[in-house]
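Note that one protein chain is taken out, while the other chains of the complex remain in position.
The first chain written gets the first letter, and so on, giving A and B; residue counts start at 1 in each chain.
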Amino acid sequence: MTHIVLVIGFLLVCIGFWGLMTRREVFRMIISFSLLDTGVHVIMVGIGYVRAGTAPIFDEALAVAGAVGKVVDPVPSALVLTAIVIGLAVTALMLSFAIRLHASRGSLAVDDMKELKW
Amino acid sequence: MSQLMLVLFGLLMLVGAVAALYLKDTVSAILAAGSVSLVASLVYLLLGAPDVAMTEAAIGSALTTVVFLFSWARIQHRPQPSKSSQSEETDSNPDDQEDHQL
Partner (left out) sequence: MMKRLIIILALAAIALGFFPLAMRISGDSGLTALATHYVEAGADELGAANLVTSVVVSYRGLDTLGEVMVLFTATTGVTALLVAGKSKSHKKEKDSEPDGDGRREGSELLATGAAFLFPILILFGIYIFLNGHLTPGGGFQGGVVLASAFLLLLFSDCRLELNHALLKGAEAISGAAYVAVGLLGLWLAGGFLDPRFLPAGEFGQLFSAGAIPIIYILIGIKVGSELTGIVDAMRRCS
């Protein structure tokens, strides 16, 4: 099960990376960034999975005493929680840059932006 | 059983991701990326991480799509500074008016 999740996440990373490198429009590049981010999160949560494990929340169904063999790793969940919110913040910042770029230039095609090319 | 569901969700995610890159219409690409996040939230639930599933469904699928659509609407209707082919400005764009009607 973990291997399936790792392969799926890795393929998402590949698709996102491919889109980032080959698309010629700023919006598609930002969408590819978002896909790349989602792929990395899937990989991280997949690493923390324990076979037949359940969520690490103690209630009537899960006692504190014998929980070590039954519970999924909580640390990758906590890190991915933070990472998803940061991904949204960075995407919003990239989109506002794209809005300003379009306002000052009139087009979103990357081939028109030649100032930094040698 | 859950392995079969995981493979199915994985295929859905990959199809959605490829569609997000290769669809011509930008609004459809944005919605495809939102659907990838939604299926990823289901995958997180299968992996025993309900907190992450809630966060991904609320942020990745809802807020990211809305932020993308808002900025796309702003780009579509901004008068372009110097170009003469400004046909998008007078076109009533049916895609953004869906924001304001059900």
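To be clear about the criterion, contacts are C-beta pairs under 8 Å (C-beta built on N, C-alpha and C of every residue); 3 or more make two chains touch, one makes a residue touch a chain.
Remember, predicted model here, so these are calculated numbers, not experimental data.
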- Absent chain, residues of subunit B that touch it: 49-51, 54-55, 58-59, 62-63, 66-67, 70-71, 73-74, 77, 79, 92, 96-97, 99-102
- Message: What does the interface between subunit A and the hidden chain look like in terms of residue numbers?
- Response: 1-3, 6-7, 10, 13-14, 17-18, 21-22, 47, 49-51, 53, 55-59, 64, 67-69, 71, 73-75, 77-79, 81-82, 84-86, 88-90, 92-93, 95-97, 99-100
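The rule is short, and it goes like this: only the chains that are shown with their structure count from here on.
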- What whole-Å value do you get for the distance between subunit A and subunit B if each is reduced to the mean of its CA atoms? 14
- Query: Any idea which subunit A residues touch subunit B in the complex?
  - Reply: 1, 4-5, 7-8, 11-12, 15-16, 18-19, 23, 27-28, 30-32, 34-35, 38, 41-42, 45-46, 48-50, 53-55, 57, 72, 77, 80-81, 84-85, 87-88, 91-92, 95-96, 98-99, 102-108
- Give every residue of subunit B touching subunit A within the complex, in rising order. 2-3, 6-7, 10, 13-14, 17-18, 20-21, 26, 29-30, 33, 36-37, 40, 43-44, 47-52, 55-56, 59-60, 63-64, 67-68, 71-72, 74-75, 78, 80-83
